[in-house]
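Just one protein chain is left out here, and the rest sit where they should.
Presenting chain A:
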């Protein structure tokens, strides 16, 4: 046996020994034998069962909390819905509104020398023009002779009588209440507007009150009939 051969064998057996030792250690790892007797095992089992129970309790607790949160969330949803409904009702004019605003009066204007025919109503065109003007100046809620103006309100001439919805405007003065976020500004704009001249042409006098802190506008007393309307398909987010 040459020296080289011996070294080869030595090298190979060294590697084998190394691998053997590692394999031995790896497979010998769980070297703790279970030496518990039945009572000890029972005790340990009881301990584990208690732990199990505890964990179950915790799970239940967290589930309850989760449920509570869910409930609160859905209740909040309901509250938000109700709030939205209220807001929409307010916007639609189905509630009484109180706020800063101005009051306009329309009266007949005849001077001493007048001898022509006397009109006892205001033309629908002129009234619509006034309403448009008010809306242009930022009116939020308007009522004409305590008739609340809503989106479906019509102002029209029926057999010579101007009617707001179905309420006839027969007697002067006609009171128009307007609620607006900035009454002062509306007052000034109305003062500067030429609408009063248009009224004068029809022998009517438009008086604009000073801005008032508290104007009460009663709700719309009719029923809102929706003839054509459909829900918008909205993507769920």
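In this section, a contact is a pair of C-beta atoms (placed from the backbone, for glycine too) under 8 Å apart; a residue touches a chain by one contact, two chains touch by 3 or more; residues count from 1.
Basically, contacts and distances are computed from a predicted model.
Missing chain, UniProt name from the options "Polysaccharide ABC transporter ATP-binding protein", "Membrane protein", "Small basic protein" or "Aspartyl/glutamyl-tRNA(Asn/Gln) amidotransferase subunit C": "Small basic protein". Contact with the omitted chain, checked across A:22, A:98, A:154 or A:200, is made by A:22. Contact between chain A and the unshown chain involves residues 1, 4-27, 29.
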